[in-house]
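One protein chain is absent from this view; the other protein chains keep their places.
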Amino acid sequence: MSNVFLSLKDIRKSFGGVHALNGVDLEIRRGEIHCLAGENGSGKSTLIKIISGIYKPDKGQILIEGDPVQSLTPKSSIDAGIQVIYQDFAIFPNLSVAENISINHSVLTGAKRMNWTEARSLAAEAMSRIGADLDPEVLVENLSVANKQMVAICRAIINDAKLLILDEPTASLTAKEVDALNEIIKNLRNKNMAIMIVNHKIDEIFNIAEQITVLRNGEKISSGPASGYTRRSFIRDLTGREITETTYEPEKSDEEIFRVEKLTRHGEFSDISFEIRKGDVLGITGLLGSGRGAVGDALFGVAPATEGKIFLNGEEIEIRSIDDAIKYKIGYVPEDRLTQGLFLNRSIQENTTAASLKKYFIRGKVDEKIMLNDTIEWIRTIGCNAKDAEAPIRTLSGGNAQKMVIAKWLNTSPRILILNGPTVGVDIGAKADIHRFLHGLAKDGVGIIIISDDLAELIQNCNRIIVMHDGKAVRTVDTKDVDETSLSKMLSD
Amino acid sequence: MNAKIKQKLLSNEAIVVYIILLLALIIGAVNPTFISPATGINLLRTMLVTLIFALSEMIVIVSGGIDVSFPAVSCLTMIATIKFLLATGIDSVPITYGIGILIGATFGALNAFLITIIKIPPLIATLGVSSLTSGATLAFLGTKIYTDLPEKIDTMHRISIFSYTNPAGNEYSMTALILIPAILCVLIHLMLRHTMIGRGMYAIGGDIQAAHVVGFNVAKTRFFTYILSGILAGTGAITYMILMRVADPKVLMGEEMMVIAAVVIGGTRITGGHGTVIGTILGVALLALVKNNLIILGVPTHFQTFVVGMIIVFGTSITSIRAKRIAEQAKI
Partner (left out) sequence: MAPKKSLVKSIDKHTLILLGLSVLIVITMGVHRPKFLGSANLQSMLVQLPEYGILAFGMMIAMISGGIDLSLVGIANLSGIIAAVVMLGLGGTPFGITLGVLGALSGGVLCGAFNGVLLGYVKIPAMLVTLSGLQVFSGLSLIITKGPAITGLPEAFSKIANATFVGVIPYSAFVFVLIVIVLSYLMNQTVFGRKLYLMGTNRVAASFTGINILKTTITAYILSGILGSTAGILMASHYNSAKSDYGSSYTLLTLLIAVLGGVDPNGGDGKVQGVFFSIIVLQLVSSAFNILRINAFIKTFAWGLILILVLTAINIPKIIREQKKG
């Protein structure tokens, strides 16, 4: 066991009485790719922050190469050879590639002078190690997300990293880019580096992991070689329940609600056509960069389509701006809840009524009382666990907050509701609530479109799925004809 | 390689150079005597003090802040210094600069404290300091305008590094004071480009969170930036006093507009993280050229404020649109 680099024993950490980690053990070896899997709120980010020295554990032991470490600070963690690449990469858009790669090194060595020659050679060396080929002089603001990630990886490995931790590294990468990243990771593994990847996408984990640890509710559920896991056992460990094989099947109806013909936005997607009948829940999936999100943005007028026709209840409509979408009662639950969906500092009531202010303008004033009653009604209807409608919405958990984002749109009595990644960062219970609710809406004649890369979610909740690739709808399938494996194949073909 | 040359030719600095050249051509066409060494000397003289202030503002903007307090601080510096000199009978240029630098640094530290520790937005903090300082100068140091500078200080501006006599027999001499902004430009350029503290300013202006993560001492860098900016403001104040042979408690008020405009037109992004000394020099030169020649171009004096305002509006619009384009551009 000499190649164990990092070992954690019985790590406990709580925040104001809430247990984030409840006695977690973890062992990471050199030359091995270890996946840390867990749903949101499982404690995996807390664990990373403990390893990187940002949080101090309340209890437990940390050993680095067999030696117990008394207290880990961000600096001592880096000195020990631990490098974390966060989701936002923490790189500088205004600096060149070379400087971004070398800056960490220059700061940590306490250099007073900026040595450009050294910076360039460090960058070149790091890039050659992972086979990246970027112009060292170009400013990072001009790079794609994948190339920004390359820069972050380069920066991490020049400091003689022994353990590289990647936090959800594939979250915004296209399929090709994920393959390239996996190659790099394997390469580093071969050079005897310890790698820990935090992820929750099954396919990606099975593709690369050699060792898996699953966390749920702050506890380690299982740990072992990847070969010891099956899809079924992994999902059970991850979610605490069996995979349900049921799919959504609406009652047959001929009543067309929404139809889109040859919708195109140059440079984003082209020739997208579909129709939604009463009861339908349409899924749109595809890898990042496939244009799945852009279709949602176009239908809501954020980045409108340049060509094609849209029909609402058989009548042709034009959506050129968000104002148009609102006029035709189209609602949109955006992808990034925190920045796009919520007014964090404002009350639940203000959030819930934000999209339907006009209807509360009664007899020359905004009627707070009706607003409050409606909000309380929605909290009840949608099953949000909120005690006070006038409390700031930031006090709600991810799942409850997302329910209120949906309620915000339901309060406008939408005819079409588009949801982009509706259950990202939502716990299992709330997820089920949201899905049940969407089915009810569909039955009542609201056209529902779910845009997601969570295939299980689509299969269980949609009756038809459009698979997008490079801006085109490559397949349109009935959910009953596919399963996760076959659908996931369609994504990358 | 070709792409790089093209990039250089389309850079912000290059565009300002084109505009300066175009403007010079137009002015030269209207008034042929414009193309002469005398114009250069006049231009440099106009730029002299503004350039020092522009450097002071530029480093603050690069690090993601803003400083509108330097005119007030400079006025206080001038009056406090001259009062001290007259009271003690000291007549030494180095000591004068020493005092100026000390006062500037103190106010820089005050700004840094309010912005970094108390977390007041930079604009509001420096507006407050501006009011505080300006009020203090006029209330406690008096409203007197001093023209009776001690002799050595008073004659300092006469030292000239070269002079030019035009065909009409008028002599134009370049004061040695120009060396001060010249040396400062070189020093600030070296600092920004070749020291880690300078790179730290860019890093903080680019992404303050990321600067924390890679291990920069963010608070220290920001303090350093504002103190250095204060030192530059103090130096600018003393230079103004020596050049103009006057210490006036109000004369520089309002100067922040021209200075911020010059910095932004020179390619410094108001949102932080971008900016160079060369660009700043060009920005100052462009505005000085406009200011000195509006009359030649047939613009009446009372139109000046408006014209300068419109130049600022266009200058900032161009920078803003360029930044927007970069954000929307296809990524490599």
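A and B label the chains in the order they appear, each numbered from 1.
Following the convention adopted for this analysis, a contact is a pair of C-beta atoms (placed from the backbone, for glycine too) under 8 Å apart; a residue touches a chain by one contact, two chains touch by 3 or more.
Only a predicted model underlies this, so the values are computations on that prediction, with no experimental measurement involved.
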*Looking at B:Val214, B:Ala262, B:Val277 or B:Ile312, which makes contact with the chain not pictured?*
B:Ile312
*Which listed residue (B:Ile5, B:Ala87 or B:Ile118) would be found touching the missing chain in the intact complex?*
B:Ile118
*Consider the whole complex, including the chain that is not shown, and state which of B:Met257, B:Ile278 or B:Ile296 touches that chain.*
B:Met257
_In chain B, positions touching the absent partner_ = 66, 114, 117-121, 123-125, 127-140, 143, 257, 260-261, 264, 270-271, 302-310, 312-313, 316-317, 320-321, 324
*Kindly note down the residues of chain A that lie in touch with the hidden chain.*
55, 300, 302, 321-323, 325-326, 332, 334, 339-346, 350, 354-355, 357-358, 361, 364-366, 368-369, 408
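As a convention for this text, only the chains that are shown with their structure count from here on.
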_How many angstrom lie between the centres of chain A and chain B, each centre taken as the mean Cα position?_
46
_chain B partner contacts - residues on chain A that touch it in the complex_ = 74-75, 78, 86, 88-95, 99, 103-104, 106-108, 111-114, 116, 137-138, 141-145, 147, 155
*What residues of chain B sit close enough to touch chain A in their complex?*
4, 193-200, 202-203, 205-207, 209-211, 213-216, 272-274, 326-327, 329, 331-332
